[in-house]
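What you see is the complex with one protein chain gone and the rest in place.
On to chain A.
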Amino acid sequence: MIEEKLKQNIKSVKKGDQSAFEDIVAFYQNKVFAICYRMIGNKQEAEDISQEAFIRAYLNIQSFDENRKFSTWLFRIATNLTIDRIRKKKPDFYLDAEIKGTDGLDLYAQLPAEQALPEEEVESLEMQSYIQNEIMQLPAKYRSIIALRFLDELSLKEISEILEMPVGTVKTRIHRGREALRKRLRHV
């Protein structure tokens, strides 16, 4: 039902009805924001990028093929913008660093978890920022995969379309990213 409504809205936006875009933004804002935040690790920046992603989507709506999934298209815009921003921000020395070793786990295996959490229960917000902090320790290419995978609604194929890479690569990166996070979060 919601899908149908969104399809109708996209059609209206294509015809030039700006107000129909509002529901689209409202519907996808949390997801787009979550993706950007997981990748860049800063709420203000994530919000800026998410807004820009929606504006870009609006400006380029004519190039969107209605036979395809809108979310995939929108998330691709968001991830590309975020990757651009990360590149511009600072040369991320993790970004291009290939992880040596066949399973790619060795690098993380050597790193002990930096902070131990206090024994008492942590507030979920604190917990979130702790988790995000751990995610930020991963190379950007793993962060984008993890951001998309843990939205928990995209198939591997959709992720491969968003990031424009083969499904096989997506799979290995998810596995490696998950292993790396496991090592970081095992004490939580």
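Note that in this section a residue touches a chain if its C-beta (ideal position, glycine included) is under 8 Å from a C-beta of that chain, and two chains touch if they have at least 3 such contacts; residues count from 1.
Basically, contacts and distances are computed from a predicted model.
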item: Absent chain [UniProt protein name; select from "Carbon monoxide dehydrogenase", "Sulfate transport system ATP-binding protein", "Homoserine O-succinyltransferase" or "Anti-sigma-W factor RsiW"]; value: "Anti-sigma-W factor RsiW"
item: Hidden partner chain, touching residue among A:A78, A:I146 or A:L163; value: A:I146
item: Residue among A:E3, A:E22 or A:D84 that touches the chain left out of view; value: A:E22
item: Option from A:Q51, A:N80 or A:Q137 whose C-beta touches the chain left out; value: A:Q51
item: Touching residues on chain A - with respect to the absent chain; value: 16-19, 21-22, 25-26, 29-30, 33-34, 37-38, 46-47, 50-51, 54-55, 58-59, 103, 124-125, 127-128, 131, 135, 146, 150, 152, 156, 171, 174-175, 178-179, 181-182, 185-186, 188
